[in-house]
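Input: one structure, supplied below.
Every protein chain but one is kept in place in this view of the complex.
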Amino acid sequence: MTARRRAMLGEADVWALLERAGKRGPLMAPVKRGRNSFAFEWVEDPGAVALRYVRTVLPPKRAMFPEREAFLRFRRPPGAGAEAVVSEEPYVLFGVHPCDLAAINQLDWAMGRRHEVVDPNYVARRGAATIVGMECLPDEYCFCPSVGTCDTREGADLFLTPVGSGYLAEVLTGKGRELLDGRVSGREASSEEVGEAEAWSETKRRMTSCQVDAEMGELADLLDSRYESQVWEETALRCYSCGTCTIVCPTCFCYDVEDRLDLTLMSGTREREYDSCQYPDFALVAGPHNFREERSDRVRHRWFRKFVRLLREYGKPFCVGCGRCTQSCTAGIGLTSVLNAVIAEARESAA
Amino acid sequence: MEIQVEHITRVEGHGNILASLQDGQIERALFEVVEANRFFEAVVVGRDWEEVCHIAPRICGICALSHSCVSLRATEAALGIEVSEQTKLLRRLIMDAEVMSSHALHAYFLAAPDFLGLPSVMPLIRDDPEVVRRAFRIKKAGYELGEVVVARHTHPVGSVPGGFTQAPSVTALEKMRGRLVDLREDAAATVELYRKLKVPQFERPTTYVSLRRPDYYALYDGEIASSSGDSVAGDRYEDALREYVVSHSTAKHAQWRGETYMVGALARVNNNWRQLRPEAQEAMGALGLNPACHNPFMNTVAQVVELVHCLEDSIALIDEIGERGLSEEEVEIEPRAGRGVGVVEAPRGLLIHDYWYDEQGRCTKAKCVIPTGQNLANLDADMQGYLAEITDRSEDEIRLRLEMLVRAYDPCISCSAH
Amino acid sequence: MGGKPRVAFFDFACCEGCQLTVLGLGEPLIELLEHVEVVTWREAMSEKSEEFEVAVVEGSITRDSDVPRLKRIREQASTLIALGSCATLGGPHVSANRLDQSDLLTMVYGDRAREFEAGEVRPLSAEVQVDIPIYGCPINADEFVSVMKHVLLGRPYRVPNQAVCHECKLNQYECVYDRRQICLGPVTRCGCDAICTSRGHRCFGCRGLVDDPNLNAAREVLEEHGYRVEDILSVFELYATWARPEEGLGIVEPRAAVKSRKGSEPWRFRSSI
Partner (left out) sequence: MKGDRIGSGVEAGLYVPEIATIVGARDLTWQDRVFVVELAGGRSLGHRPGQFVQLSVFGFGEAPISVCSPPEKAGSFDLCVRKLGGLTKALHGLGPGDEVGIRGPFGNGFPMKAMRGMDCLIVAGGIGLAPLRSVIDSIFLNRSEYGRLILLYGTRSPRDILFPEELEAWSADPRNEVLVTVDEASEGWGGHAGVVTTLFPRVTIDPVRTVVVALVGPPVMYRFVMAELEAMGVPEDHMFFSLERRMRCGVGKCGHCQVDGRCVCVDGPVFSAREIKTMKESV
């Protein structure tokens, strides 16, 4: 850890870094969208990048796991053939907050090592990334302290924390060093500056108003005991099954696949698109039989998947506390509200 | 001789031609409109002032942008909303877009096959694909220009009382400008094509009515003026213009001071040719269109002239917008009771929406006066006049000629029986 | 398939905007014409034929006198595609059904009303079987091309059944609710690529409801945004009258069920985290 280089950059240095990254190859970074929302986009003009934002509509996972992606090109018979479409072009992903870094680490597992099968498209895009992390401040929807993601650095190659009028840059990997070194000025950070950067963690904890009322270690069992809870039914009365919560989630990775032909009708692409366990036909099979026909089944599935099933398999909840799902739910269903209602019920019934 | 054309083709909507001749004497000659009425004037009643402008464009799939603009103008007049210069420029731009795509549709797909002796452009796809491609290019450019401003040419998005939900992107406009500049070649080729086509000779003087402005070619605003020299302010349209019901048409007919009259491209060019862009005036000369022209068949030629005008005008407008820059605008709107009239020039002519709102901003009454409806009485009169001149032709030829006459008016029938 | 499949276009009460959207396709339409033969298309051509396999029908039925023509089309076509909101849902003029037909006629034709005909506005499916509905006011041109590819291939077309929010989020549009406006996206069938919200405008529900809309939630949410039940019905009526939203909106009383649980402040709302 001591070998970690901590440099101080002025804001102009950060712009210069963006400029340079943009010249070197594709650059994905948050930009302002609409009146008050942000989106990770491939930017042509680095000047459009938003250095400060709370959250983006879609998480930065779209750099390595795009919302829509053609992964196969095929020709129909006679003379059928199929080739993978995989992109390995190096790019810079700028401005990733700690929660989203944590989510990328989780996807590295889910799309990478899990089941000892590697998703070639994800892994290629992931490998091509140089990730610049960025410290942030929470709003009323964030709960990263509860799920232990607010100090995540892993996954970033370079990490920036606003300090004074500049940024403290932590070089975390060779790629990060390469991105920073020599090209932008910057001096070694003083110990006060390092101290100021480290104080962010405490500030964030103090500022988050939203939390999970249980330790992560007990969460799976608590929920498991309330499989039949009324909360699922009541939440379902309010849930549209519009899928927004899962589409915007940085840790969700379900997708659907479809063949699309071009107009020759002889060749085409096989494409994937984010899917959602909240859609009515997600668990439909021939028959037709639907394994999660009721809205409440699907609602429960979402919390179980994140806080019971994948938690047990991965060791951490499959939620990084980014608050996207709560903030974007038009019906106002809160992730922690539901979770806490179930936790309260579990404690009550245990008592 | 009985001439009956049921559901005349290559026009928008359903109409029939009914004509009969007895010993060379015309017994009747008229255009029957059988289109189902969709009662839009009733549909908007009870709707919020915000919703009316969503519904109104649905009156017509070709001139949705005109219906959108006119509806907004009527609502804005009723609610006392002033729109910004930026909004006006953008609206003028989409009016140009619509005239371009609509005229391209008519000049190439609906009218041209008649002159080429073809039943449609389909055979051309095989025999002269370049002409078809050109037609698609012009039409598509019009569509795309609409898309840049309001996301969709047919039934615009985000065009609301007071302006736009979101300003269009300047980069997209700049890109579009390039496309339009490239389109000049296609516009010139269209003029060239129509220069060679032989338009039937037939003249019947009538009154031509259109919007008019001293400073620019009036499509989006102006006063209502006729070729006889009289004019009325938009909201006084009832002083001169009267709609009435006839039994052979689900669309109403209309009169200007008690006489039939014509609206549309020919009327506009006749009345306002001085305000046309120089390139369009040149095209006028090349195409032999000399105001005041009384040949209804020349309406299609006037459309080609306007196509050139709107192309040049839209490029100029984009430049003007570019110089001013675009900003996001917000307008505070308080609903209030009142009546408002909007008048614009749709591709097919004068279009009027007239709304009444209550205190909550709910529509209590609406009236829409559609160009094709205004032309119907004049069309019947032209049909009688023209038939009298061609009674010696074969039945097939008479039928075709009458169809051509109807098509020259470029009627938008479902719109007229809204 | 033995020769190119023959396609015919027809329309009933509508603005023909959907057919124009097809005509506006440009180059892809030319490519499509390599695979099909268009034999009837009144709006675009004078050729006519009674022999076709695929009928593309735009518009709603508003007069009984139009029904026989539709039935003839259905009998001839092996595949009938309903094009656009009018054909699939009744269209924006469906709310004319709120009024008495003779009142409608009087409104427009005055004392000559009796010479004209009006009827209940209904989608094609009220009279004949529709094989593939293409929703939208107007349709999305890409969806039309996709449907035609499915038909040509003999592959069943799966009508999109997610809410507009799906496409809205994939495109990262700012949610209209965050602008303090309402939106019908959460209960409306997608496929339009969220074109309305792309401009910060709300979704008006032109593609009709998803298969299993949560109308109770919709009512609650709209009520919380200050809408009265009449307003909500009116909002839904714009395109979904044929689906009778009032039935969906009235079946259960979720507010009572939820509120009985924990006092007055529902625990699920974002404000109460």
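Going in written order, the chains are labelled A, B and C, and every chain counts its residues from 1.
In the analysis below, contacts are C-beta pairs under 8 Å (C-beta built on N, C-alpha and C of every residue); 3 or more make two chains touch, one makes a residue touch a chain.
Because the structure is a prediction, the values reported are computed rather than measured.
Although one chain is omitted from the display, it touches the following shown chains in the full assembly: A, C.
Screening A:Lys175, A:Arg305 or A:Arg324 for touch with the missing chain picks out A:Arg305. Annotation: of A:Ala16, A:Val123, A:Met216 or A:Ala344, A:Val123 touches the absent chain (contact as defined above). Only one residue in the set A:Asp100, A:Glu170 or A:Asp275 touches the chain that does not appear here, and it is A:Asp275. From the set A:Ala12, A:Ala84 or A:Ala199, the residue in touch with the chain omitted from the display is A:Ala84, counting the whole complex. For subunit A, the list of residues touching the undisplayed chain reads 26, 42, 66, 71-89, 110-111, 114-115, 117-121, 123-124, 227, 253-259, 261, 265, 268, 270, 272, 275, 277, 282-287, 289, 291-292, 297, 301, 305, 308-310, 312-313. Against the chain not displayed here, subunit C makes contact via residues 153-156.
Criterion: only the chains that are shown with their structure count from here on.
Taken as a contact graph, with one node per protein chain and an edge wherever two chains touch, the assembly forms an open path, each chain linked only to its neighbours along a line. Chain closest to the overall centre, judged by the mean of its C-alpha atoms against the mean of all protein C-alpha atoms: C. We define each chain's centre as the mean of its Cα atoms; on that basis subunit B and subunit C are separated by 27 Å. Subunit A and subunit C have Cα centroids lying 35 Å from one another. Within subunit C, residues 200 each touch two or more of the remaining chains. Residues of subunit A in contact with at least two other chains: 34-35.
On the subunit C side of its complex with subunit B, the touching residues are 12-21, 23-24, 26-27, 29-30, 33, 38, 41-48, 62-63, 66, 91-93, 95-96, 98-99, 103-104, 107-110, 112, 115-116, 118, 121, 137-138, 195-196, 198-201, 204, 234, 238. By the touch criterion given at the top, residues 7, 9-14, 35-43, 46-48, 51, 54-55, 58-62, 64, 101, 105, 109-110, 113, 119-122, 125, 129, 132-133, 136-137, 139-140, 143, 150-155, 157-158, 160, 164-166, 245, 247, 250, 252, 414-415 of subunit B touch subunit C in their complex.
Subunit C contributes residues 28, 31-32, 34-35, 145-146, 149, 152-153, 161-163, 165-166, 169-170, 172-175, 177-179, 183, 185-187, 200, 210-214, 216-218, 220-221, 224, 252, 254, 257-258, 261, 267-273 to its touches with subunit A in the complex.
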